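On to chain A.
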Amino acid sequence: MDETKSNPEPLDEVTAGRLAQLEDYIMKNCLWQFHSRSWDRRVQNEGILSKTTQILCGEPVDTGTPLDRCHWADAVVMAEEFQRRCPWLTEMPKDEVKALMDALHKHLDYILIDGSLNLELTDQHY
Partner candidate 1 sequence: MECQVKPRERAGIINPIFTCQPCGAQFASIGIKDCIGIVHGGQGCVMFVRLLFSQHFKESFELASSSVHEDGAIFGAVGRVEQAVDVLLMRYPHVKVVPIISTCLTEVIGDDIEGVVRKLNAELLPEKYPDREVHLIPIHTPSFVGSMVSGYDITVLDFVKYFAEKTEPNGKLNVFTGWVNPGDVTALKHLLAQMDIDATVFFEIETFDSPLMPEGNHVSHGETTIEDLQGSANAMGTIALNRYEGAKAAEFLQSEFEIPTIIGPTPIGIRNTDTFLKNLKALTGKPIPESLVRERGIAIDALTDLVHMFLADKRVAIYGNPDLVIGLAQFCIDLEMKPKVLLLGDDNSRYKDDPRVKELQENVDWDMEVITNADFWELEDRIKNKGLELDLMLGHSKGRFISIDYDIPMLRVGFPTYDRAGMYRHPVVGYAGAIWLAEQMANTLFTDMEHKKVREWSLNVW
Partner candidate 2 sequence: MPYHEFECSKCIPERKKHAVVKGHGEDLTSALPLGYLNTIPGTISERGCAYCGAKHVIGTPMKDVIHLSHGPLGCTYDTWQTKRYISDNDNFQIKYTFATDMKEKNVVFGAEKLLKQNILEAFKAFPKIKRMTIYQTCASALIGDDLNAIAAEVMEEMPEVDIFVCNSPGFGGPSQSGGHHKINIAWVNQKVGTLEPKEITSDYVINYVGEYNIQGDQEVMMDFFKRMGVQVLSTFTGNGTYDDLRCMHRAQLNVLECARSAEYICNELRVRYGIPRLDIDGFGFEPLGNSLRKIGLFFGIEDRAQAIIDEETARWKPELDWYKARLMHKKVCLWPGGSKLWHWAHVIHAEMGVDVVSVYTKFGHQGDMEKGISRCEEGALAIDDPNELEGLEAMETLEPDIIFTGKRPGEVAKKIRVPYLNAHAYHNGPWKGWEGWVRFARDIYNAIFSPIHELAKLDISKDEIPGDCGFKTQRMLSDANLPDEVRNDPTLRQYTGKFDCLKDLRGKTYPVFERKTAAAPAAAAV
């Protein structure tokens, strides 16, 4: 593996456990994170995770473009599932939610893009 692609900063045990729960849901139930090229995965991660964060924090979500709406649809379902499966999430202050989701985003970028062993991710052609 490329040494320059290191896993993000280690997290405390509680955060790591919570992050693992969210990650487990995504990896087992979602498909949006598995587009076939790095740039595409980055767009997906950014779009859907940021909208999920906004939903979890009760903030307005931009659904202006068709792509925004598509990301938002995935995000709505995911936010609901997070809340259903992780009761602690509903109690969590917004800034902590944001921090957790930010850590999740970084982690997913790492396992799905920067640390990925999928050799096709950087192929120039679909």
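Candidate selection criterion: all candidates are chains of the complex that A comes from, given by their letters.
Quick note on the criterion: a contact is a pair of C-beta atoms (placed from the backbone, for glycine too) under 8 Å apart; a residue touches a chain by one contact, two chains touch by 3 or more; residues count from 1.
This structure is a prediction, so every number in the text was calculated from the model and none was measured.
Asker: So chain A is shown by itself and the numbered options are 1 or 2; which of them touches it within this complex?
Answerer: Result for chain A: touching candidate is 2.
Asker: Touching residues of chain A toward candidate 2 in the complex: what are they?
Answerer: 1, 7, 27-29, 31-32, 34-36, 40, 66-67, 69-70, 72-74, 76-77, 81, 110-112, 115-120, 126
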